[in-house]
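I have placed the structure first, in the form of structure tokens, so that the comments after it can refer back to it.
Here is chain A:
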Amino acid sequence: MIDSLSTEMPSHDVLLVGGGGAGLRAAIAVSEVDPDLSVAVVSKVYPMRSHTVSAEGGSAAVIKEGDSLDEHAYDTISGGDWMCDQDAVELFVNEAPREMLQLEHWGCPWSREPDGRVAVRPFGGMKKERTWYAADKTGFHMLHALFQTSLKYRSIARYDEWFVTRLLVEDGRVQGVVAIELMTGRIQAITAKSVILCTGGCGKVFPFTTNANIKNGDGMSLAYRAGVPLKDMEFVQYHPTGLPFTGILITEASRAEGGFLLNKDGYRYLQDYDLGTPQPKPVLRSMELGPRDRLSQAFMKELDKGRTLEGPYGPYVHLDLTHLGRKIIDTKLPFVRELCLKYENIDPVSQLIPVRPVVHYMMGGVHTDIRGATPLDGLFAAGEVACVSINGANRLGSNSLTELLVFGARAGQAAAEHALQDKPLSTGIEAQAADEKKRLEREFLHKTGGTESIADLRREMQATMEKSAGIYRTGALLEEAQASVAELKERFGRVAIQDHSHTFNTELTAALELSYMLDVAEAVVECALHRTESRGAHQRIDFPQRDDERFLAHSLVSHRPGDRPKVEYLPVTITRWPPGERVYGRPATDAPRG
Partner candidate 1 sequence: MAETITIEVARYRPEQEGEPTLQSYEVPFNKDWVVLDALNYIKDHVDGSLSFRWSCRMGVCGSCGMTVDGEPKLTCATFLSHYHPGPIRVEPLRNFPVVRDLVIEMTDFMEKLQSVKPWIVREDDPAPAEGEFLQTPEQLDQYKQFSMCINCMICYAACPVYGLDPQFVGPAAIALAQRYNLDSRDQGEQERMDVLSQHEGIWGCTFVGECTEVCPKNVDPAGAIQQYKLAATQDWFKSFLMPWSKR
Partner candidate 2 sequence: MANRSNEPLLWALFSGGGVAAAFLIPVLLFLYGLAFPLGWLQPPDYERTLGLVQHPLTRLVLFMLCFLSLFHWAHRFRFTLYDGLQIKHLNPVINLFCYGGAVTGTVAAAYLLWTLP
């Protein structure tokens, strides 16, 4: 057997966990601050496999005449049900255009106007057209542009297919990670002066999700275990239009281009839920262009009224694109057509697409400030794994791709500056790494006699979350879920590992991912139980009103080994937009004039 902990620890100035959009943007940002800083991108998949690749619709930034930063900020804040930190949002909308233009200069193939300027499209919850797009493969093109650009920088070292199992924390600051090199099974400590988490979200905690298999909340759990609080974890976004069996995303852009949502009677049911009156052409901030939380909630109410359709994979409604015509579909939504033809065997040019709400995005995440810094010295986070927070209680479509650029760059800069302080490595790091290696061997690699199956535990966790922490929640169900998750965590201690080999052991990684997801599930349930109000994506049937008195505050949940997690609250930063009513489909009184 190979000796799998090398005594020599590779060392870098800045280490990124995750090589998706945020990670690559941060890596480039570090290199731009100082090309002599060595950057390590440690990712459990090759960077171009990251989930950024699946984003479809677009990325928002103010670029056109007649739009304004204030309007983008207002749409974002009202879309987030006033849970967004307004200083963060202002900074976000300010820096968004520059970041998007930077990506344009790096070769992203944005769709264009006939005169050569970048084109924008409408998007849900946005009062102006400001969503840049690359047909309907925006995330794919952004990720590949970032990845290919990153290849230019000599100072960026990649650890492709290295799976991080632990943050190394000593003397109150993070100093590196322990990771498994999947190819060889080698367990290795990699030290760094700054660490940035860019591991994305955690959709796989739920059964029906647009998220890829790799989205297991790794970074959230790593931070949580290291004592860093997670913020706003109760806010889980359901995207209203996913394919029923696979959960494959049918982009919001299909509604922005004019698609209708129809119930089983062919009726545009959104008009019954205070989202405006149906018009033949799409109207901004109205009907199908309402925010995702409201649309997903409308689906649930239709389901209650018995007005949805029933298929082999549960209830669904129809997305109707047939009136758009082949030309619009082929130029603006070619991927939607490809996906429908491939996976549903239907052609949206002439047929209705079956859709249902599916888990799509985590508004919450690792608690960071506007520089991307977490409360733990030296640890930063950016992208979906982080909660800055600009998304509040409900993220607007096309803000997340922009977020990973803006806050990826900011975290990269902050981490670079932190690394330049050049603090020495603590002496205890090596021992801590050796401990982690022993833990991995004891709990997984050399373990025999387990009785619980990874797949069963995962399925039970997902079912629990769907039932209790879905679109509508109640205290009773959440309490049940609290007990279930605790029990699942306990049963995880008896998980069976058949595979004891070192080479590309995906059973080991599946087990580790499950342990991460159980942490995330615990945090989501705990926060949802504590928030006794309804706001944005968090809807409590037993507390249907928004309660600004008590809950205009971020929840911060902290891990306590052997005990229930602790939940505290942090006030929301309000600068210029006092909390108001969320209004869609009719004029609002407090909105800035456009």
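Simple rule for what comes next: a residue touches a chain if its C-beta (ideal position, glycine included) is under 8 Å from a C-beta of that chain, and two chains touch if they have at least 3 such contacts; residues count from 1.
Candidate selection criterion: all candidates are chains of the complex that A comes from, given by their letters.
Since this is a predicted model, take the numbers as computed values, not measurements.
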Chain A: touching candidate in this complex (1 or 2): 1
For the chain A and candidate 1 complex, residues of the former touching the latter: 45-46, 48-51, 53-54, 98-99, 101-102, 104-107, 109-118, 137, 140-141, 144, 148-149, 151-152, 160, 183, 212-214, 245-246, 248-249, 312, 335, 338-339, 342-343, 453-455, 496-499, 501-507, 510
